[in-house]
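Missing here is one protein chain; the remaining ones are kept as they sit in the complex.
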Amino acid sequence: MDIQGTIEEIVAMVAPLTSYGEVASYIPSLGRVPPENFGMCVAMADGAVYGAGDWQKPFSIQSISKVFSLALVMSYDYDSIWVRVAREPSGNPFNSMVQLEADKGVPRNPFINAGALVVTDRLLSLTGDAAASVRGLLRKESGNPTVDIDPVAAASEAEHGHRNAAMAHFLASYGNLENPVGLVLENYFNQCALEMSCEDLARASRFLSRDGVSSGGTPFLMPDQSKRVNAVMLTCGTYDAAGEFAYRVGLPGKSGVGGGIVAIVPGRCSITVWGPSLDSNGNSLAGIAALSELTTRTGWSVF
Amino acid sequence: MDIQGTIEEIVAMVAPLTSYGEVASYIPSLGRVPPENFGMCVAMADGAVYGAGDWQKPFSIQSISKVFSLALVMSYDYDSIWVRVAREPSGNPFNSMVQLEADKGVPRNPFINAGALVVTDRLLSLTGDAAASVRGLLRKESGNPTVDIDPVAAASEAEHGHRNAAMAHFLASYGNLENPVGLVLENYFNQCALEMSCEDLARASRFLSRDGVSSGGTPFLMPDQSKRVNAVMLTCGTYDAAGEFAYRVGLPGKSGVGGGIVAIVPGRCSITVWGPSLDSNGNSLAGIAALSELTTRTGWSVF
Amino acid sequence: MDIQGTIEEIVAMVAPLTSYGEVASYIPSLGRVPPENFGMCVAMADGAVYGAGDWQKPFSIQSISKVFSLALVMSYDYDSIWVRVAREPSGNPFNSMVQLEADKGVPRNPFINAGALVVTDRLLSLTGDAAASVRGLLRKESGNPTVDIDPVAAASEAEHGHRNAAMAHFLASYGNLENPVGLVLENYFNQCALEMSCEDLARASRFLSRDGVSSGGTPFLMPDQSKRVNAVMLTCGTYDAAGEFAYRVGLPGKSGVGGGIVAIVPGRCSITVWGPSLDSNGNSLAGIAALSELTTRTGWSVF
Partner (left out) sequence: MDIQGTIEEIVAMVAPLTSYGEVASYIPSLGRVPPENFGMCVAMADGAVYGAGDWQKPFSIQSISKVFSLALVMSYDYDSIWVRVAREPSGNPFNSMVQLEADKGVPRNPFINAGALVVTDRLLSLTGDAAASVRGLLRKESGNPTVDIDPVAAASEAEHGHRNAAMAHFLASYGNLENPVGLVLENYFNQCALEMSCEDLARASRFLSRDGVSSGGTPFLMPDQSKRVNAVMLTCGTYDAAGEFAYRVGLPGKSGVGGGIVAIVPGRCSITVWGPSLDSNGNSLAGIAALSELTTRTGWSVF
């Protein structure tokens, strides 16, 4: 299969879609990104990397960072984090707070904000600096030592982060944070403000297509842990559109409001797309179209 | 691989678990089934069938019937049903009615009861007798012409079916039923009361492991439709334990309160287990253990 | 005080308001009532009756009937109904089903539909015909033997009553109905379809301003029961605007979607208004304005 040709065609095909949807604007640094950007990258489990469009431009990875903080915590703790966070889809976002209340402070999964705060809190306890350890993993796995946090985005996030602060205090009221609320939030905002390109991100995610084996060839996660991260991505990775994503794309995936999406073809490759303009569920509109087209053409569906 | 030997070992291994959990008792005919029953069957995409334990005893398939009514509707209508029912996980069962209200009468997915009622309603419009058409499909695909509805279970279901009646009237209040409430309920109760063995069910589900190709070798669903049924099973097939099932078993699956579970290994086989005693989520306790053990031993995970 | 003069002035004053808001149209017979109708009546505890505008035209009392079915049940059962229905405000209507679920089938109060169905069910058990016994009470207390059920409205209600049917089945699923769902619904729709004028209704409600003493001078309710019906009216009588009604009018009151409102000045009088055009909370827009003006001018507030 001519992967390079295929993704070049797809990037050309979805280009017109980048004018639909809306760029996230709740923090200024996101709102300033031009919507016409679009990049795509495929990193094969065996090492080859293909890219098209703006695949080497860095963008804010936002919620995609949650995959890596979860993987890091699992690499230290095996599976003890699952006492503090569940792994069920959360339904309508409207319900997030009420579900947290019904579930006595145990978030539904590690990819909703409440769950990600718990994971970051645990990583902070384990490493002393959660955001730095996520950055360290991403630098090592992407092979790009310049991957870094955008301080402007992080500060902007903190300034507009009353909802996350509300959630963190709510978790603390249930005793489900080990560290001070302010410190957990700071680490969380920093990890979300990491900047990477499609290439960086596809390379850094490759371990999830390789049963947990890191870029250096050593096990980062056990095979069953890698499968489980993929399972959580498939059921909970794309906000309130996980079913739709499973239906249209058919792969485990995780999106961020910066417009990036990572998808995993187990045993084969990791795929990243980036298009800042979002659909009504908060996922890259052109990005989902591109992934859907790619899996249709290649048959790369887990189903 | 010695599949026959493997499933015999697993059936022996999970036998002690059948004394845990509880047999569903909200209708008398379910409550009378002895909990020590346990069966398992694997039907390969290419035709071979392996079975162990009580794999040829019939049981009430209950919600597993929802997979077949959905597939039937899709076989007639391609994808127009998705205007009337979404395909997102529903979160906590507690929220079912409030979500239906928030979503203006469009159920979250076809496997929660509200969604299944909409599917049955559509099948009724398409065929004139939804339950009979599900039975027809199951007879044909299982190769067992004696598959039938248990009239006692159906009557019992109707008698204790106030919640389903409430849901059906609620859907009708939003204009999301095409047929009279009573007729939809009757068809729904009948389709749930179908009795089949693990063997029947594994054979009948095989088309989902064969990209939609029926037992007779002709396409029943298109490949993309078959993948999509699997996607909905993975994200929504096991009540409020879809994430847990994806995490532990790693396959698309659909359970019923009669204690049966169907799981699909795309491209390879369909698997059924049956153990009437249920865990707190309403899934067969020993059944999930058996599926988890099987996928661990065989590596049959989509992740 | 010149009550007659006051209410004539108020009726003239609010006349322009009858062109705002919207007449309920979910059943045809309500939708056909001309919005410019407006009537007001004050029935003093000691017998004098004052009226202005369309105070002698009959209209559909709808939910106002819930006050009388509740009073009737209390007259037979003292306070045992409170085991089956609570007396707390219900908050946002959005929550009605989820609250019923959280409260295990015990409705929040007797004036939301779920609670009124329970009351009607009990009255049916006590009398054999709930709607007829409400009609009997209203005829006797109003002194108008022609008060009757509008069969067209009742039939129309039944035809469009899927939500009430859903609620009734839901209650039945919790074992909180003593009679068959269909029979309870029929009685409920009939009692809501009673037609009365402002005069009839003010006379019939007078016992609530007289510590329970009926028009004939004999006790219908005990004084503490009468106070308690008033308490429930004040906290729960006007849908999701009970707080607003207490704030603006300052009296116990009960409204119906037919545009009628009954308010009680304990120890002094009962007041009725009727204007079919409703505000966004489902209460008569001009009616609330008239009551607010009347209590401002007269100082008749319980606060």
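Worth pointing out:
Which chain is which? They are A, B and C, in the order written, and residues in each are numbered from 1.
In the analysis below, contacts are C-beta pairs under 8 Å (C-beta built on N, C-alpha and C of every residue); 3 or more make two chains touch, one makes a residue touch a chain.
Bear in mind that the values here come from a model prediction, so they are computed numbers and not experimental data.
Among the displayed chains, contact with the absent chain in the complete complex occurs for A, C. Residue in contact with the omitted chain (choice from C:Ser65, C:Thr235, C:Ser255 or C:Ser270): C:Thr235. Across C:Gly5, C:Gly31, C:Pro151 or C:Gly243, the single residue that touches the chain missing here is C:Gly243.
Among C:Met13, C:Ala102 or C:Val152, only C:Ala102 touches the chain that is left out of the view. Listed by residue number, the positions of chain A touching the unshown chain are 94-95, 97-98, 101-102, 162-163, 165-170, 172-173, 181.
Taking the whole complex into account, chain C touches the unshown chain at residues 86-92, 94-95, 99, 102-103, 108-109, 224, 226-228, 230-232, 234-236, 240-244, 246-247, 250, 252, 266, 296, 301-303.
Following the convention adopted for this analysis, only the chains that are shown with their structure count from here on.
Closest chain to the protein centre (all Cα atoms averaged), using per-chain Cα means: B.
Residue positions of chain C in touch with at least two other chains are not found.
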